[in-house]
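With one protein chain removed, the remaining protein chains of the complex are shown where they sit.
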Amino acid sequence: MTLTRRDVEGIAMLARLEISEAELPVYAISLSRIVGFFDQLSAAATEGVEPMAHPLENQVQALRDDQITESDQRDRYQGNAPLVAAGLYLVPKVIE
Amino acid sequence: MSIEWETVIGLEIHAQLATRSKIFSGSSTAYGATPNVQANLVDLGYPGVLPVLNREAVRMAVRFGLAIGARIARRSIFARKNYFYPDLPKGYQISQYEQPIVEGGSVEIWLPDGARRIGITRAHLEEDAGKSLHEGLGKQSGIDLNRAGTPLLEIVSEPDMRSAREAIAYMKKIHTLVRYLEICDGNMQEGSFRCDANVSVRHKGRHEYGTRCEIKNLNSFRFVERAINYEVARQIEMLEGGGSVVQETRLFDSDRNETRPMRSKEEANDYRYFPDPDLLPLSLDEEFIEQIRSALPELPDQKAVRFAHDHGLSGYDAGVLTASRDLADYYEAVVALLGDEAKLAANWVMGDLSGFLNRDNLEIGQSPVGAKQLAGLLARIVDNTISGKIAKEVFEAMWEDRSDADAIIEAKGLRQITDTSAIERVITEVMTANPAQLADYRSGKDKLFGFFVGQVMKASGGKANPAQVNELLRKMLAG
Partner (left out) sequence: MTAAEIGRGLRAGKFTSIEVTRHFLERIDHAGKQLNAFITVTPERAMADAKRADARIARGEGGPLTGVPLAHKDIFCTEGVLTSCGSRMLSNFVSPYDATVVERLAVAGMVMLGKTNMDEFAMGSSNETSWYGPVRNPWDGSKVPGGSSGGSAAAVAARLAPVATGTDTGGSIRQPGALTGLTGFKPTYGRVSRYGMVAFASSLDQAGVLAQSAEDAALVLGLMAGHDARDSTSVAVPVPDYAAGLGRSMKGLRIGVIREFFGEGLEEGTGRAVRTALEGFSAMGATIVELSLPNLPLSVPTYYVVAPAECSSNLSRFDGVRFGHRCKDPRDLLDMYKRSRGEGFGAEVKRRIMTGTYVLSAGYYDAYYLKAQKVRSLINEDFRRAFSEVDVLMGPTTPTPAFAIGAKVDDPITMYLNDIYTIGANLAGLPAVSVPCGLVDGLPVGLQIIGPHFAEERLLAAAHAWQLMTDWHRRLPPLFA
């Protein structure tokens, strides 16, 4: 499996990563190698095998009581935000 | 020869579940708070935090599933839907994909030409996103994450609807149902209940579907109707002009009354769903489900059948009265207090009461005239204290000053005149005042009878008992 520059551009767009022109071919080569390395998986006989999403078999989701346990901590949390105004997180204009 | 087109509509309804806290965190879900004060670390998607599922949200989803006769999955899976958007803090939405909690089921909608059953493909739990605000921030948008993590039940219908009217009927049905079940407050202005509409058209008689467009975020019944009608016309025009419909996501602009492609969705979406490793499979046992089943309220359809059968109401009336649980409860309370007279109660609840509520933009729960007061008024009609016409006047007064019917009847002296001699006195006065008409009547102009009834009623201030007036007048006019 070989990934082209365009493939890398597409993936980088989905992942919202800026990749420079110079880096594109470098990533194309290393990603191609990595994906090529995955091809050995196809040799495994997995017919009828359930995919394993979790190492904890037979464990099920615990449920929480419907209680409000949190209070307003906005100012503390927004201390980490790059840009806020009037309690809102600011971003370049969203166009719907 | 012009082609006949058929519209195909499927709805994805998003109902915010009426839990106190969020689906995966202990933040409040209350509407209208100051921006971001109800967004905690989990809602903000802080590094290292993890979701824990709210039991009540699960319970509410099961209630819905049982109410529509769906299969409740004994094991369901939460998945991540990955995309970037500023109001989506983690860069993914926790939703359900391959194994939703509710599968199958249906509801019945009533239309002028009869009932239709609309299939429901699935209903799944997911978290709501925050809100982007654009006003007054110049080249910026502001993000409020108070809503992020509010539990949603996404109810996905089959493409079973064939007109905007059917779509509205279906949406109203679900709206009624979620409020009966007390799992959603149904407040559309606040966004508690909203939908996306998938719309396509095809030649009538064709089996395969046309290419569909998805219209996002419709938050009123009126918008759903207008958006669908616009979209159907747009697609037909496009196809008849030799073009083709492009599958895309569109936004309804209510000011311009049109749909347009969403800029943010132009790029092809690839949501890369996969099971959320932070959450384990949700497993429901029989006991949990049975407990919910046994606590289900009487559902609107069951109630309507009962009203039609036990109260002798028409199917239409029963449907109107059961459209909201509060309205049905009100109606039933009036009937219970009156002892009988279901038809009279139904007419008043659907007529005057609903008219006044609409005029003043009130919910039934806010009615100045309570069920007890209305029953008191209707009892006076039944026992002939007042006529139906006077009752309307009394009702209006009750609405204004919130007092009982009897008090108003007394204060305004509206009690019906049933004393024969008093009525006879009025009739004599009327006959004396209208000698020409009396002569004409006696010479055979029977039609003037109505004139005399009117005059007598007028002279009595509308209070004379109409039946007695008829009887006495006939006797006295005859001479």
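The letters A and B name the chains in turn, as written, and every chain counts its residues from 1.
Heads up, the rule we're going with is that a contact is a pair of C-beta atoms (placed from the backbone, for glycine too) under 8 Å apart; a residue touches a chain by one contact, two chains touch by 3 or more.
Owing to the predicted nature of the structure, the values given are computational and were not obtained by experimental measurement.
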item	value
Contact with the hidden chain (one of B:Ile143, B:Met171, B:Val201 or B:Leu284)	B:Ile143
From B:Gly10, B:Pro35, B:Gly65 or B:Pro86, residue that would touch the chain that is not displayed	B:Pro86
Absent-chain interface as seen on chain B, which is shown	41, 44-53, 80, 82, 84, 86, 89-92, 143, 270, 272-274, 277-280
Residue ranges of chain A at the interface with the undisplayed chain	3, 8, 11-12, 14-19, 27, 30-31, 33-35, 37-38, 40-42, 44, 46, 49-56, 59, 61-62, 64, 73, 76-77, 79-83, 89, 91-95
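The rule is simple: only the chains that are shown with their structure count from here on.
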item	value
Rounded Å distance between chain A and chain B, as computed from the means of their C-alpha atoms	40
Of all residues in chain A, those that touch chain B in their complex	13-14, 16, 53-54, 56, 59-70, 72-74, 77-78, 83, 85-96
Residues of chain B touching chain A in the complex	19-21, 25-28, 34-41, 44, 46, 52-58, 77-78, 84-86, 132-134, 137, 139-145, 251, 262-264, 267, 270, 272, 275, 277, 279-283
